[in-house]
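Below: one structure, written as C-alpha cells.
Subset of chains shown; positions unchanged.
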Amino acid sequence: MRIGVLTAGGDCPGLNAVIRSIVHRAVADRGDEVIGFEDGFKGLLDGRYRPLDINSVSGILARGGTILGSARLERARLADACENSEELFGSLGLDVLIPIGGEGTLTAARMLADAGLPVVGVPKTIDNDISATDRTFGFDTAVGVATEAMDRLKTTAESHQRVMVVEVMGRHAGWIALEAGMAAGAHAICVPERNFEVDDLVKMVEERFARNKRFAIVCVAEGAHPAEGSMPYQKGAIDQYGHERFAGIGNRLAIELEHRLGKEAKPVILGHVQRGGTPTAYDRVLATRFGWHAVEAAHRGDFGQMTALRGTDITMVPLADAVTVLKTVPQDRMDETEAVF
Amino acid sequence: MRIGVLTAGGDCPGLNAVIRSIVHRAVADRGDEVIGFEDGFKGLLDGRYRPLDINSVSGILARGGTILGSARLERARLADACENSEELFGSLGLDVLIPIGGEGTLTAARMLADAGLPVVGVPKTIDNDISATDRTFGFDTAVGVATEAMDRLKTTAESHQRVMVVEVMGRHAGWIALEAGMAAGAHAICVPERNFEVDDLVKMVEERFARNKRFAIVCVAEGAHPAEGSMPYQKGAIDQYGHERFAGIGNRLAIELEHRLGKEAKPVILGHVQRGGTPTAYDRVLATRFGWHAVEAAHRGDFGQMTALRGTDITMVPLADAVTVLKTVPQDRMDETEAVF
C-alpha cells in the first residue's frame, strides 16, 4: 500500500508522534510505503513530498512541531483540486491519504472523501472541541503548560497581593480554561459557553480580600465573553500606527478589573507557549494510537472516517460527524465547580 | 451533614486533591461539616480525627502524599468493627463516610455498606486496575514520571550502547508499563497479562545491534512474568544476612539478559519515585471531580457506591462492581503496539 501523510493547521504537541506511529505500523509491520507531503495540502497539490522510512522518524516521538511542516490552504484551491483529485491521487500512486488536522483539515478531508477518494482522517485540536472524540492529543499538554504557569503565578500573587488574569487558549470551547483552572485552583474560570458578569468577578475578589486572602487568579479562555452590558471595556487599545491591538479578552478584562477594583490586575497571555514543545505522556500515547488505527483503517478500506477516542477505545467515526457539531463544555461540567462564572 | 473522610493504602498523587475537593464542595457550597480520620481506618476505629475547614486544605491541591496519613489495617480488626459499626458511626455523629483507597479499602467500604452504613467510596490506584472506572487518579502522574525517566535513559543508552531494563509499577496489570513504554518509545514492553519469552527479547536486542541501533530500552511491569521455562534466573540474590533480595523481575531480567547477550544490561528500578510528588493536571482534575461527585452522592443518599470515570463523565457504580474483577490490559490494547512481548 502507498500511504500519503500530511499535517495541516496550527501546531499541536503529538503531531510527530502520529507521523512516527503511522510509519512504524505501515512500514515496519505492514510492509507499506509512506510518503509525507510538505506544508500540508500545499505539498499535496504541488506534489512536494518525501519518502518516510523508519530512520526518518527516529527520535521524533517526544518532539514538538511537525517534521512535515504545516500551512493554511485556501479553500478555493482545494475545491478546484477535488475536481481533479482522482488524477492527482493516480499520478502520485496514492492508495490512501491520511491528513492530520483540525476542523478545516477534516472538512477538506471530507470533500476529498465525498469526491470518492480514499481518505482516513486523524483529528487534531489543542482546544479539544471536536465532538466525535472524547479527547484529542495536544490538549493534555496545553492544560499542563497552563496549569504549571498558574502554579507559579499563584505563589507570586499570594506574596504580593495581586489579581492575575490568565488568558488560555480556547476560541469556541472552554476546555483548557476549565481543566487548567480546576487543576491550578483558579478562583474564577471564564469560558465561551457561559457569558460572565464582570460584577461577579469584582465581588469575588473583594470578598477574598475581605477574608484576608489578598490575591486572586482568574483563568479566562480567549473565546470567553462578558455578559451584554457587563463590561464597558470593549475594544483593544490603539497603537501608534493607528491599529487596534491587545483586544483579547485577557487584556481587556484585566484593565476593566483594575479600573473597578482600584487594585493592580495583571494580564498574563500564555499564547503559543501552550502549543509547542514536548508532548505529555498522555498525548504521546493518544497520538500513537491514532496513527496505528489510521493505518489499520486504511488496510480495512474504512475510508471517509477518522480515528476517535471513546472511553478507553479507539474507534472510527464518519468524517461527517467530526465537523458538524463543536464539542463545547456542557452545563454539568460547569456545575462541577463553583469557579466557573 | 457530617462527613468523615479517610485515605488508606499506598501513596498516590491526587489524594490531597480529593480531600480538598470534598471540603470545598461540602463546607463552602453545601454548609456541611467535614472531619478527617488520621492514618486510614485506624483513625476511624480509634476515633482519631480532626475537623477539616477551608483553611486546612489551602495549598494542598498540588501536593503529593496525604495530609491525613495512611496505614494498612488488619482485616480482622475491621471485621470486628463492622459488627459494632452502627454504634461507631453514631458515637462520631457521622452521616456518611468517604473512604479513599484501593481494592482493600473499597472491600472494607463494601463491608461497612453491607452492614447498613452510609458509605461513598472514591477509588484510588496508581496501577489503574479497577475495572469499574476508565482511569484512576495517580496513574497519569506515574506514567509521566516513568516516561520522563526513560526519555533520559534513552539518550544515555544511545550514546553508550547499553541495554536498560526499566521496572515500573503494576503488580497485576500492565497499564503503566504499556503507556509509559509507548510514550517513551521503549523497544520492548513486558506486562503481567502476557508471559514473555526471554529468547524473543534477546533476539530483538541482537537484531537492533545488527542494524547498528546499538541500544535498547526494555520496560517491564513489576508483575510481569517470563513464560515457563523461558528464564532460568528465578530467584533473587542472597544477601550477607542470608535473606533473598533483589528478586524483582527488573533485576532478574537484566541479569539474565546480560548473561545471554554477553552485553551489559542495567536494571533501573523506578519504585516509589512514581507514586510521590506533584500530580499532573490530569490527575488533579480527575481527583477534584471524584471529590465533588462523592459529596453529591452523599447528599443524594447514593450509598454503597463509588465514583467512576466513564468516557468523559463521572458516574456512580456499586462498590461491589469495583472489587470483583481486576481491570487488566486487554488483548486489543497489546495488539496496538509491536513492542509488547
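Per-chain residue numbering starts at 1, and chain names A and B are given in the order in which the chains are listed.
As a working rule, a contact is a pair of C-beta atoms (placed from the backbone, for glycine too) under 8 Å apart; a residue touches a chain by one contact, two chains touch by 3 or more.
Because the structure is a prediction, the values reported are computed rather than measured.
Student: Please give the number of copies in the complete assembly; 2 of them are in place here.
Tutor: Copies in the complete complex: 4.
We take it that only the chains that are shown with their structure count from here on.
Student: In whole angstrom, how far does the Cα centroid of chain A sit from the Cα centroid of chain B?
Tutor: Inter-chain centre distance comes to 30 Å.
Student: Mind listing the chain A positions that touch chain B in their complex?
Tutor: 24, 28-29, 61-62, 134-135, 140, 143-144, 146-147, 151, 179-180, 182-185, 280-282, 284-285, 288-289, 292-293, 310-312, 314, 336-338
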